[in-house]
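The other protein chains are all here in position, but one chain of the complex has been omitted.
Going by the order they are written in, the chains are A and B; count residues from 1 in each one.
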Amino acid sequence: MADQTLPIAGTVDVTPRRRSTATLLEWLHGWVVTVDHKRLGILYLVYGIFFLLVAGAEAIAIRIQLAWPGMHFLSPELYNEMFTMHGTTMVFLVGMTIIFGFANYLVPLMIGARDMAFPRLNAFSFWMSAFGGLLLYYSFIGGFGLYGMGAAPDVGWWAYAPLTARAFSPGHATDYWALALIVAGFGTLGTAINVIATTLSMRCRGMSLLRMPLFVWLMLVVSGLTLITITPLTAAQIMLVIDRYLGGHFFDTQAGGSAVVWMHFFWIFGHPEVYVLVMPAFGIASEIIPVFSRKAIFGYPAMVAASVGIAFVSLGVWAHHMFTVGMTSVGNAFFVLSTMLVGIPTGIKIFNWVATVWGGKIRFATPMLFCLGFLFQFLIAGLTGIMLSVAPWNWQLHNSYFVIAHFHYVLVGAIVFNIFAGIYYWYPKVTGRMLSETLGKWHFWLFLIGFHLTFDTMHFVGILGMPRSIYTYEPDRGWNHLNLIISLGGMIQGIAVLIFALNLVHSYFKGKMAGNDPWDAWTLEWAVPSPPPAYNFAADPVVHSRRPLWDLKHPEDPDWRYEG
Amino acid sequence: MISALALCLAVSGARAVWADAPQGTPSIFAPASTPATNIRDLSLFVLSITGGIFVVVGGLLAWAIFRYRARKTDDDSEPAQIYGSTQVELAWTVIPILIVVVLFLTTARIIFAIQDAPKPPAALEVTVVGHQFWWEFRYPKLGIVTANELHVPVSSKQDPKPTYLHLLSADVDHSFWVPQLAGKTDLIPNHPNDTWIDPLHPGLYVGQCAQFCGVEHAKMLLRVYVDPPDEFAAWVNQQKQPGVQDASVVAGRHVFETQACTNCHRITGTAAAGTFGPDLTHLASRATIASGAALNTPENLRAWIQDPDHLKPGALMPAMQLNGEQIDELVAYLNTLH
Partner (left out) sequence: MSAIPVSPIAEPWHLPSRGRVAMLSLITGESAIFTIFVVAYVFYIGKSLTPPYPQQVLEIPIFNTICLLSSSVTIWLAERQIERGKIRGFAAWWALTIALGMIFIVGTGMEWHKLIYLDGLTIRTNLFGTTFYSLVGLHATHVVVGLIGLTLILLFTLTGHVTEKHSERIQVFALYWHFVDAVWVVVFTVVYIVGR
């Protein structure tokens, strides 16, 4: 098999965008039966962005209710459904789907493959996840709940026992929560297996593991972590269903069962899950920051090692969510140490990104703006994480708004910012058109202001003793004006996201044509036309370094001379 | 402009969290008890370290963004490609490890100091039982049972009088959190927990349930009255008395004993011995009703009895379907229960 030349910009016919001659039904059918990783990636992303808007609306409802004490915008029952569904939706229907959507679209392209290892499993996994989400939302109208407010889950996204027992949650709310997530979990498992098989078995010639783009590395690590992270939740939810329907006693404290065992099982899932959510965001940043600093990523091997390290250590920190349940002092101390240790590889990654930017030529296009916001915000989030890892301080901060501030700093400030960055960066590849830079900058600055108004202030209201999961609060505790500011920031973020949605739709029809490589980037997905043809690559690529297109563009100074 | 806004927020937030916050603000940085003070001191130490890290790393990043921005006058050349540096990477691995060691050792010391503090024999013992959505307080050695408002004696370094709380739950998970007195500890059924406070200044300290426990989690409020020694002794004495028997309100007492109130509530000295709801023997000595959801006034008490769901939707007390006259008599009776 002789080396083939890579197609590069200008030497390949760009596939013209023809008007489709299919009927509406044929077009829809094509999307339903597709096994093409690119189409499935788009389906995941559209699904995820739709639920981002839904869960965002739930957040706005929550913030209206909390803007001032004594509001009657939401009843207590409905409020509890709102925060439960907001959390559950954001983690499972937005976070997981968008992450695996990016992975689906990009991984085969980045490793020079034509599709994922198992295209039909891919389609099956997407539809399982989609169905799980629909089942979760059907709860609003299906079955009658305890208070006639539909039966949407209202036990918190963490669903602690014994509140979830039949005795304390007699309606179907908990059942929808458990069953919908079991179903979606099978979809996630399938995609994780697919990503691992694709990454290990389908790389193009020359692409050793240490030459893969960091995004692919992070998706490989995340998929491996997912295998042993989602499955404990599935197991615990099966146990919950057995308790509720077959009279089991796993978490039945009256029969000698343990509420704490549920907590352990849930957080054995729950903590690694947040690393599953954040590490792909690291991967996106590791692709974008080098391109817009015009420099190779600093310390690639350390970045790989740190990612693997984070995955392993994250399996041993879960009980830092349980510092207040009455573990022994030695148990508490252990989890303090393990949690602080996971901060080390995470910090190393931040330093590597800063070192990448250092000495570069920074271009402030919208993707880079979001990544720079991510860097500052993730730094802060990591530091408040260290604060929370200090168990005695945690005894005050646990279940307060300080914790909500911390994890939203990660989930929004790091993950959502990087998702926006990734969409601005790869939208040209997916659609062939650029997103509007003007709308992008409006989106960025409004979202940044709203984000900080909301989540900076939240830290303070938590320090002043405001707990979470409350539909209203006492007016004489000094929390009133701070809550108003938090809610205002939420509205501003909502406006910013609407501008983003507008940008997505408007640019699809009117955006500037992108060409293969609008950002002058270096990884394989930029070697193919935008959008890529169904077969991805005209000929199987062969690579010799981590940045194959850099080698082509700089034949006098190729990367493979320097990579150790 | 954003930084000015952030600074304003930081200053107002900082002012709010310090001890000159309005009375009633349960700030974790306004401690009034040894565990809370230990936590405050530890957290200031941690904050100084994390603050330092933020200034250094954030400062470097901000500087890099400014210094290395692409300028219009630049040519098309790419900057020097730096792939890594073993010395730098080693340094920024070792230094964080050292910081972690310091933070961990400091933290472990405080964990042991608070959790494993030996219980002095003179300590006051209170058993706290969490219910949906109210607090039961039992003083086993004093023979007192009350609800929602906890009275404890003030303590001091010279004459320590800590209160040890034994935490149980009658239904789901709850959490006892009065920020100025201690960190929170959960009440988990079938899993007893213990915590302690030694309030150093008399006064009223507020808090609330901090583990989501159902519909009215938000209104499961806590009031802790820290009393000087004579006031505490007087309170104990009063609570030990059986329910006041005032002849002028015997009609109301009759309503109480014949309606289903006795299924859930107890008033010592009467036939009512229910334990599902709060003990009402000294209801009139409490400042609030419904676990802090409303002030203890005749109007509020009337509204509560008429339809608890109106005051606290989802509360587990049913509306007893009493007519106006019955409620009037009942309220008059309950108001005598000092």
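FYI, a residue touches a chain if its C-beta (ideal position, glycine included) is under 8 Å from a C-beta of that chain, and two chains touch if they have at least 3 such contacts.
Note that the structure is predicted; figures quoted are calculated from it, not measured.
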Checklist line | Chains in view touching the one left out | finding: A
Notebook entry, point to check: In the complete assembly, which of A:R114, A:H249 or A:R363 touches the absent chain?
Noted result: A:H249
Check: Thinking of the whole complex, not just what is shown, which of A:F50, A:F73 or A:F118 touches the missing chain?
Finding: A:F118
Notebook entry, point to check: For the full complex, which residue in A:V32, A:A57, A:L200 or A:V330 touches the chain that was left out?
Noted result: A:L200
Item checked: Contact footprint on chain A, counting only the chain that is left out -> 3, 5-6, 8, 11, 117-118, 189, 192-194, 196-198, 200-203, 205-206, 223-224, 227-232, 234-236, 238-239, 242-243, 246-250, 255-258, 261, 265, 268, 542, 544, 551-553, 555, 558, 560
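In this text, only the chains that are shown with their structure count from here on.
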Next item on the list: Mind checking the centre-to-centre distance between chain A and chain B? Centres are C-alpha means, answer in whole Å.
Entry: 34
Margin query: For the complex, give me every residue of chain A touching chain B.
Written below: 75-77, 80, 147, 155-156, 160, 162-163, 168, 253-254, 256-260, 293-296, 298-302, 324-326, 328-329, 332-333, 336-337, 340-341, 343-344, 347-348, 350-352, 354-355, 357-364, 372, 375-376, 379-380, 383-384, 386-387, 390-400, 448-449, 452-453, 456-457, 459-460, 463-465, 467-474, 476-478, 482, 485, 554, 557, 559, 562-564
Note to self: Show me the residue ranges of chain B that touch chain A in the complex, using the header's touch definition.
What the structure shows: 2, 5-6, 9-10, 13-14, 16-17, 21-22, 24-29, 35-36, 38-39, 42-43, 46-47, 50, 53-54, 57-58, 60-61, 64-65, 68-70, 74, 78-85, 88-89, 92-93, 96-97, 100, 103-104, 107-108, 110-112, 114-116, 132, 171-173, 175, 177, 179, 182-186, 188-194, 206-218, 221, 292, 313-314
